[in-house]
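Here the complex is missing one protein chain, while the rest keep their positions.
Moving on, here comes subunit A:
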């Protein structure tokens, strides 16, 4: 039998999202910020899965597939940007890239 309350699943998604959010706010290393965005996207997908399981509809899993696709595209472009940043500035500090090159 399966008697997990929906609130507990949503609460798990909320906790994971908050951990990722705090990590984006406090980190200066740009790769750690990208990882934290992945954690937050995953937590959002978990909320969709929980809602889809609550009403036994496939729409939650469809949304999770779209989220996972977007995360893959985002991480590839983000890593290319990180490579360019490291190539130009020789550091992963996101504060080093906050002035324009004018």
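Observations
The definition used in the following text is that a residue touches a chain if its C-beta (ideal position, glycine included) is under 8 Å from a C-beta of that chain, and two chains touch if they have at least 3 such contacts; residues count from 1.
In this text, contacts and distances are computed from a predicted model.
UniProt records the chain missing from this view under the protein name "NADH-quinone oxidoreductase subunit J", selected from "TRAP transporter, DctM subunit", "Cytochrome D ubiquinol oxidase subunit II", "NADH-quinone oxidoreductase subunit J" or "ChrB N-terminal domain-containing protein".
Residues of subunit A in contact with the chain left out of this view: 1-12, 14-16, 18-23, 25-29, 31-32, 34-36, 38-39, 42, 46, 49-50, 52-62, 64-66, 68-77, 79-84, 86-87, 92-93.
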